[in-house]
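Excluded from the complex is one protein chain; the other protein chains are retained at their positions.
We just call them A and B in the order they show up, numbering each chain from 1.
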Amino acid sequence: MSDRLLLTAMSCATPAGFGLEATTAGLAAKTKPCSIKNYEFHSFDEEVPAYLIPQSWDAATVLGKSGLRTKDRSTKLLLSTIETGLKGIFSDRAPEKKPGLSIGTAFGSVQSIGDFLSDSIVSGVNAVNPVLFANTVINSPVGNANIRYEIKSLSATSSGTFNAGLDAMIYAADHIRSGHHDAILAGGLEEVSYYTTLGFKRSGLLSKAASSRPFASDADGVICGEGCALFLIETAKSAADAGRSAIAYISGYAQTFDPNSGVRGFNPDAEAATVAVNQALAMAGLTASDISFVASGASGNPASDAIEATVISSIFGNVPVAAYKAQFGESYGAAPALAVAAAIIDAKRGFITGTGSDYKVSGNVNLVKADTAVNAKHVLVTSFSCDGNCAALILSMAD
Amino acid sequence: MEKKRIVVTGIGLITPIGTGEKAFWAAAIASENGVRPIQSIDVSDYKTKTGGEVLDFNSSDWFTAEESSSMGRSSQFAVAATRMALADAGISDGTIDPWRVAVSMGTTMGEPQILDESVRKKYTGGSEESIPADLPRQYPCGVIPANISRMLGFKGPSVILPAACAAGNYAIGYAMDLIRLGRADVVIAGGSDPFSSIAFTGFNRLLATTKDVCRPFDKERNGMAVSEGAGILIIESLEHALARKARIRAELLGYGIACDAFHMTTPAEDGCGGILASRKALDHAGVSPDSIDYVCAHGTGTPANDKSEAVIAKTVFGDRGTKIPMSSIKSMLGHTMGAASAIEAAACILMLENDTVLPTINYENPDPLCDIDCVPNKARSMKLQTVMSNAYAFAGNTSAIILSKFKGE
Partner (left out) sequence: MDTNQIKSIIRDLITEIAEDMDVDVSKITDSAHFITDIGLDSMALLEVLASMEKKFSVSIPESEFPNLTSVDACAATVEKYLAVK
């Protein structure tokens, strides 16, 4: 791909830490889940494990007090992530020329949606606060960011369930390659909400052992997580004009769909996932042996981990495989974007973050358990969602 | 890069004034009103009692009981409308490469009825056990394109852009990009939204709903009508359509999306985002404002929206802004949310084919702030070549697409 796009700036808020530096430190130190019982305005019947953004994050401190009174957790998380490390990218262009926004989220603020609903049920339809209705649209966090930073060029939300973060980055790349704009801040966003956590608990997908152990032969489920990771994707000209240089390049990407996954569970043949990875390699003009390591979407859900294992081992053999959900939990639409952030952090510091604990691995996967040195040139990020969506993205590190 | 020409070869419609394009068109040229007393939810506590509901959609006509129970109403609308559109396009099982078919959808609320049912059970004497185990698999709006891909067996990208009430145009625009970038040959694009108590409550609380009928651009307009439906287009490259000898219904020339960056629920008075979206669409399509024969307005019927649309028209089209026919079919359908602009795109194609523009019904009192030609009350015969369809949304999301008659190779 000759006109490959640059990734020139990034920021993230993860359970490992608020901000890029804190996340880097947290990955090295290994993150542990916390336990929640009373959450937002609700109470779980029993304590539930979760990976939350550390309490050192306070939206009012980051963003100032005004304008936040009616904003929800998703919106505050997105705005805080932009404000910390990225607000400069919006300062030097007219509103219609500023970098646009393309953010992926699986649920939007389901906390806002569910609370608006439960308030209308409990207090009555004529008692709910009209201002809070605005928080129930899935594009609300992005729209709030457009307003705060006065961005008129693009306001886009992608919501392809667990791939949403990659979908949004791919949408941004497609939008730029189609000539609509030259720079877009793209990534993933998800909050831990009462409703999703309860939904996962009821579906039996939550780990009863309260541990997030991707690829473990005795893994028993996921732990809900949250986070936001954002990347400025732009053309070489846009970057040069702004005096920004590449951290990495978007070399290749692909999305496919497996009609035999979804309501019936994962399709073990992994054909669609395999095709997605091979299409991404072809777009990048790379072969399997060029990939330095894979940032997998493995989560501790045995069914989806098996797909990852099948695809990675059949295409790449013994390539090192990172499983960042051991540190971040399952943050749905944000997850693949958090994986991109962690992969870039690792590639830059020359170490792949290990899962931090030793356990027997299911499938033929070279899972990185203890931090391992790497000289990373090309990194593959995978996300294979339970609904059948498969996405793959290849990052090539700048020299 | 040579730009591939993009055409539409199939239409699927589910609307409050009719399911299927024939029923829809017959009702629309007859100025039928689809905004009626609401039946699907208890409205006794609401100040507004009317909205638009799809009354002729029977799940069992389209799905087995097992299929129905695995999908919410939004997905059911979307899959059924896709089947209509594929049949219209002459695409049946095995006739095209499933890896080259993408799905690009839009929605406002996603599958709200599934969450609604669960939360209602939990908060009316229920417990954690009231939350169904398959909620995480059925609720997130990404299931809408996934259900289309799964039910129809397509294996290309399957994405959703929930840009609220502009989502259909976002999805149609992305379809163009996916084809031109070589990522798909055929894209199923559109929008779907079921009647949502969340949206109905919300718009009620914003005092944005009409108490009787929707009367866009009228001086006495008093709000929008919450409604439901789905619109699907089969979009492909001209090359691909010709190769399989498909009937070409219209050409998709371009799209533009932008943002007001002003307010979450109120449009910018100067129409900045709408103007920018229209201009981007004209630029992308490579046509001048003078070549636009008709504008399918967003036209919700709220005082603020309709006023700002007149400003946008006069800025984009100059002196022609007050003369160019610009109607709101939401006067008949109500506001079908994320489906609205997809339904409007399909309506534009029918208007092009019939050389007839659909009316703004319920129009009685001219408003000096909306000094446009809204095609009052009756459909109008006129020669059409190129039309623009605008859609705006919460969060200041703005969009425009441009369609034309297919002029031949």
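Observations
The rule is short, and it goes like this: a residue touches a chain if its C-beta (ideal position, glycine included) is under 8 Å from a C-beta of that chain, and two chains touch if they have at least 3 such contacts.
Every value quoted in this text rests on a predicted model; they were computed, and no experiment measured them.
Considering A:68, A:236, A:306 or A:398, the position touching the chain not shown turns out to be A:68 (whole complex).
Touch with the chain omitted from the figure is made, among B:100, B:137, B:205 or B:335, by B:205. Which of B:22, B:47 or B:378 touches the hidden chain is settled by the complete complex: it is B:47.
Where chain A meets the omitted chain, the residues involved are 65-70, 123, 126-131. Residue-level contact of chain B with the missing chain is found at 47, 205-207, 263, 265-266.
One rule holds in what follows: only the chains that are shown with their structure count from here on.
Once the centre of each chain is set as its mean CA position, chain A and chain B turn out to be 29 Å apart. For chain B in complex with chain A, the touching residues are 45-47, 70, 98-99, 103, 107-110, 112, 115-116, 119-120, 122-124, 127-129, 131-137, 139-143, 145-147, 149-164, 170, 174, 176-178, 180-181, 183, 197-198, 201-207, 257-265, 272-273, 276, 280, 284, 393-397.
Residue ranges on chain A touching chain B, taken from their complex, read 44-45, 95-96, 106-108, 110, 113-114, 116-118, 120-122, 124-126, 128-130, 133-134, 136-140, 142-144, 146-147, 149-161, 163-164, 167, 171, 174-175, 177-178, 180, 195-196, 198-205, 255-259, 261-263, 272, 275, 332, 385-389.
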